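Note that this complex is displayed minus one protein chain, with the remaining chains in position.
Going in written order, the chains are labelled A and B, and every chain counts its residues from 1.
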Amino acid sequence: MTTIALVGNPNSGKTTLFNKLTGSSQRVGNWPGVTVEKKTGKLKKHEDVHIVDLPGIYSLTPYSPEEVVTRDFLSEETPDMVINIVDASNLERNLYLTTQIMEMGVPVTIALNMMDIAKNRGIDIDAGKLGKELGCKVVPTCALKNEGIDEVVKAALDSVGERPSHLRFSDETEKCISEIEKHIEARNNVSTRWYAIKLIESDSLAQTVFENKIEEIAPYIQDLEKTLNDSGEAIIADERYNAIAKIVGAAKTDKGECKTTLTDKIDKYLTNKWLGLPIFAGILFVVYFFTVGNPEEAQWYNFGAYLTGMLNDFIGGPVYEGAVEWLTNANVDPVLIGLICDGIISGVGAVLGFVPQILILFLFLSILEDCGYMARVCFVMDRIFRRFNLSGKSFIPLLVGTGCSIPGIMATRTIENDCDRKLTAMTTSFIPCSAKLPIISAFAAYIFGGSPLIAVFSYFLGIFCVLLSGIILKKWRTFAGEPSVFIMELPPYHAPKVWNVIKTTLDRGWAFIKKAGTLILLATVVIWLLSNFNWSLQFTEDINDSMLASIGNAICSIFVPLGFGDDWRFMVATITGLVAKEAVIDTFALLFEDGNFAGFITSAAALAFITFNLICAPCFAAIGAMKRELGAKGAGFAVLYQCLLAYSLGSIVYTIASVAYGDPINAANIIVTAISAIILVYVLAMKDPFKIIHRGIPAEPEVI
Amino acid sequence: MRTIKDMQNGDTATVVRVHGTGAVRKRVLDMGLTKGAPIVLVKRAPLGDPIEIKVRDYSLSLRNKEAEIVEVE
Partner (left out) sequence: MNAATTIALVAVVLILVASLYYTVRGFRAGGCSGCCNKGCCCKAQKNDSPREKN
């Protein structure tokens, strides 16, 4: 079996090539850090060749967690050969990585990608000459247009066993390298030269590997640093870039035309001093104007809501009635008709009805991800987010999280700083995901007369909680620390690839439908059974006699302070929301006539319900994603924190809304609100509010 | 010492030395801000921070805090 690893700078097109080579459909996008995990596939028509797609990396000294994956794979599991994807429009920085891989001693084949972009900028690259100067094979490709793919694979497979050549540094450096090489030995087929250079760079991973040799080699490095009057890492970086500049100079002809690219022209407006923030707000407004809305009264231009309304009418009308009629005529038992029609069709249908809205949302997100705007959002928002102890890069997880929290939580891996990363992973689920969209829409429609303000309220609540948590959690010792750095590439814009956008949208839409047919269907049946049978397992017409009612009644009083504690059905919906947030609407469809809960909940309590359900623990799948990023203890802490915050804010929202609507407030609410407000103010105002708790916990080791 | 932070929008300069320590310094070097590299300061973000620069034919953004460690002339 042969393993080929795909390595390259972030955003150079590795995953596009991977998809072409293996026939799979991994997510691609135009921002650095789309791929955060190693992925393996089999080469088409070559069952014995494995292709490994690795997260993008700028240098073999890893910086953020997803880059560690790449470095570890290359140095520990040493692939048989590497296809290095090089962005032709950005040659020098890309070759900086190439030359490091070649030093490892693995055969390298370069796929020279994005030649078209380079050509548009008036840059012409002689692939043959480049290959000769570098000492490895260079194949021009265009992964998007399927050009050069077969040639790259062939060249790579031919290169097996070859030892690539490497850069020559200055005489002083070369001398130091060869001295160090004498003291160390090769590991996992990785050359001593590579380790020697890494040791000069004082790379911490290489230092751990040769821990007992550090003292022996230190004098050589000190000598070199003294001679060249700089630190080892700077010497190597300088000399490497200088050597590359020479190679590139020989292979590249820059006609020097069109120095202002289209990207520069677009950025003149999108990241403009005055227009940058308003344009971003405008784009968000447009997305949600077309997506969120009242399905009942939507005009045709609110595509999402309008189509959702139509689909809901179709499922609730012809499909439901047709099924009832057909089954009744066939003389099927009424209890079973109830399960099929009032259970499965109504419940799953209530979720499926939102498919158009979800598709429109995913369509917009795919376009935003594909065109290159995401990195600009980070650029524009960084200053604001840093005020709340988050990085501008936190914005990508949050924006991805509006589709689904799980990829959002995973996208936090591109954040270098450990504290910021954990903080973002814990707060991503506050942003309403596509599954929470139906909850918002249903409440807007039934309780608030289709007011668009409910959606605005929900998204602002999400952002508010993220920012609030940034301040609060930074005071918790685990998250304390210096704000992270923000060194980020701004990729050139490109027009969204129509096919790519459609495919991503349909993939995600299909996943939503599949979920409705599996997890939601099961939840529906369980809820239906529990809500139609009593404890002696007798079918009951009165839902208040059911098992579900008695379970709900037993515990629903905990929500009295939030205003919806006297109706057990809202309690049950909150619990089923843990399975999947769509299940909230599914539960309403089963427990209320036509799923219409108007009249059973006051407006103030409805706001508290929305608040609690949006902020509290996300679905199990998202909790699982948090567990992967934060560990079991961290995820447990996150869920506890989210639920407490949701409860406090829900209570506060209920108090304020009740006062505003002139409703009476219950005593339990006043007590909880008062306690919550005191705690929140205390935590926000005090410098070290968790001192008492921290005293009992031994200090954790310093995090980077 | 003049650093990237002191540059005005549209200014061009050449990197002299990268100060600072540890991972941040390494990252700045890795991204191509090495001795002699010509850079252009394209613009500052709407709220004055971060900064967008052009270096080695691509756009890079970094905060004032990181820009401060790159000495230019």
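By definition in this document, contacts are C-beta pairs under 8 Å (C-beta built on N, C-alpha and C of every residue); 3 or more make two chains touch, one makes a residue touch a chain.
Worth saying up front: this structure is predicted, and the values here are computed from it rather than measured.
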Revision key, fill the gap. Going by the whole complex, the chain not shown touches A
Point to revise | Residue of A:K14, A:K474 or A:R508 in touch with the missing chain, whole complex considered | key: A:R508
Check your understanding: Which listed residue (A:I4, A:L270, A:A622 or A:V672) would be found touching the missing chain in the intact complex?
Key -> A:A622
**Study point:** Chain not shown: contacting residue from A:K39, A:K129 or A:R187
**Key:** A:K39
Revision key, fill the gap. Touch with the missing chain holds, among A:A186, A:L228, A:L339 or A:M547, for A:L339
Point to revise | Of A:L262, A:I471, A:L519 or A:I575, the residue in touch with the unshown chain | key: A:L519
Check your understanding: Hey, which chain A residues sit against the chain that's not shown?
Key -> 25-27, 37-40, 65-66, 68-69, 327, 330-333, 336, 339-340, 344, 362, 403-404, 406-407, 410, 413, 418, 421, 434, 504, 507-508, 511-512, 514-515, 517-519, 521-522, 525, 580, 619-622, 624-625, 628-629, 631, 701, 703-704
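Criterion: only the chains that are shown with their structure count from here on.
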Exercise for review: State the interface residues of chain A toward chain B in the complex, per the touch definition above.
Suggested key: 58-59, 61, 63, 89-93, 96, 123, 201, 230, 233-234, 237-238, 241-242, 263-264, 267, 271-274, 276-277, 375, 378-380, 382-384, 386, 392, 416, 485-492, 704
Point to revise | Residues of chain B defined as touching chain A within the complex | key: 17-18, 23-32, 34-37, 42-50, 52, 56-63, 65-66
